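For reference, the structure I am asking about is given below.
Note that one protein chain is taken out, while the other chains of the complex remain in position.
Take a look at chain A:
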Amino acid sequence: MADAGAHQSSRSRDLDKLLLRPGHLVGPAFEPGTELRDDIQEYARILVVGAGGLGCELLKDLALSGFRNLEVIDMDRIEVSNLNRQFLFRLEDVGKPKAEVAAKRVMERVSGVNIVPHFCRIEDKLDEFYSDFMIIVLGLDSIEARSYINEVACSFLEYDSNGNPREETMKPMVDGGTEGFKGHARVILPGITPCFQCTIWLFPPQVKYPLCTLAETPRTAPHCIEYAHLIKWDEVHSGKTFDPDNPQHMQWVYSEALKRAALFSIPGVTYTLTQGVVKNIIPAIASTNAIISAACALETLKIASGCSKTLSNYLTYNAVEGLHTKVTEFVRDKECLVCGPGIFMELETSDTLKMLMDKLGDEPQLLMSGVSVKHGGKTLYMQAPPELEALTRANLSISLFKLMEESPKGILHVTGTAGKPGKRQSCSTKLRVAFKGVAGIKDTDMAGGA
C-alpha cells in the first residue's frame, strides 16, 4: 500500500502544483487543496466526442491530467490510414471500433482511469446521456457533428426571468479542430461565450467547382475527379447513390477520373487525391493534433478546477509558414437561435395560437407581424406559401397549451417582420413560453437549444 501511495503522489506531482497551491492568476473562489484534487478524480465526468486523431490525444491527455471518469463516443472503425497518427491503434486493430480500442489502450497504460466507450452515432444517444457530463470535449472533423453537440449542450441552458443565464445549467464545451498544419481550440460556455452557431461564419465555404466547368472545360486533376464523382456516376449508375466509404465506388470514380484526365492531358490524378477531393480530406498532421489536444485538455482542467482563467475564447494555431498562434475573443450573437435567451412570455392555458401571434405584435421588443410559428418538429402556422397556410390555418383557434402537448413550458420559434415603423425587417426569434397556473412552473425556462 505504501508503494501505491508513493506512486500516486509521483503521478500527480505536477498537477499538485496547480491544484494544491494558491496563485495570483486563479479565480476568486478557487479553493486549492487535496479535496479539490480528489473531487475532480471522483466526480468530474468528461465526455470526449470523437476517437480519431484528436480523440486519441485527448483521452491520453485527460487521463494524465487526473481525470478518472471519461467516456468516449465514436461511430467509426479503425482504418489502415489512421495508424500514422492515431497512436492508440495497431495494425491488428484495423476494423475494430475506434472508441473501444482507444478506451482499452488508455486504461492499460494509465492506472486508475475508467473509460467507457460508446460505439455509435452521436445522434443515437438521448439528451440525458449528454447532460450527465460535467464538460464535453470535442475532437471532430465536421460542422454537422459540432452543430449537433452544440445544439444539445445549449438546450440544457436556462435563463432567469431577467434573461441572465443560470450558471448551474451551463454545459461547458471545449472544441478542438485541425486541418493539416492549422488548428483551433476554443472554450464554449453557453450563455457566456459564443456558441458554435454564433460563429458559424468562421468556417470557410467548401470549394465547389461549377458543374459546367467539370462537364466542358476541365483544367485540373480535381476537376476530372469531380466530373467522375458528380456527373459520370449518375450517368452510368442511374438511381444508385454514390457511397464515399465504399472502396469499389471510390475505385470506379478513380478510374473514370483517369480516363477523363487522359482525354484532356491533365496530370496528377491519383487514388489518394481522388479520396481527398471526394471526401474533402486534408492530410492530418500528428503534431498539430497533439498541440491542439494539449490545449483542449488544459482548458478542460481549468474549467473543472478553477485553477486558472479559461481561454477567452478562441485559439488559432498556424504552422504553415513559421508558427503563429493567436487568441481572439469572439462575442456572442445576442439573437442566436441556439444559445440566446430569446423572449420570455407568460401565457394563459386558454390562449390560442392566434392570441399569441397578436401578442407578438404588441410585444415592445418585437412588434412582429406576419408571424409563422414552429414548435420542435411541428409546423404550427405558416404565413406562406398558400399550401402550408391552408394546412396550418386550423391551428390558429386551438389553445397553444394544447398544441404544445400540455407541457407547462417550452420553446417556440417564430419568424416574421419586426421592429419600429421605418425600421421593420425580417426577424426570427426564440420564445420561451410558460403557462400560468400549471404545476411545475418556475420563473425560468430552458434556452431550448434550437
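Details
Heads up, the rule we're going with is that contacts are C-beta pairs under 8 Å (C-beta built on N, C-alpha and C of every residue); 3 or more make two chains touch, one makes a residue touch a chain; residues count from 1.
The rule we apply is simple: contacts and distances are computed from a predicted model.
Protein name for the hidden chain, per its UniProt entry and selected from "Exosome complex component RRP46", "Ubiquitin-like modifier HUB1", "UBC core domain-containing protein" or "Tetratricopeptide repeat protein 8": "UBC core domain-containing protein".
Touch with the chain that is not drawn comes from one residue among A:N82, A:Q197 or A:Q275, which is A:Q197.
Shown as candidates are A:K309, A:K402 or A:K436; the residue that touches the absent chain is A:K309. Take chain A: the residues that touch the chain left off the picture are 27-31, 36, 39, 43-44, 127-128, 131-132, 134, 143-144, 147-148, 151-152, 155, 167-168, 172, 189, 192-193, 197, 200-201, 203, 205-206, 208-212, 215-216, 230-231, 234-235, 238, 303-306, 309-310, 312, 337-338, 370, 372, 374, 376-379, 382-385, 387-388, 391-392, 405, 407-411, 413, 415-416, 426, 428, 440, 442, 445-446, 449-450.
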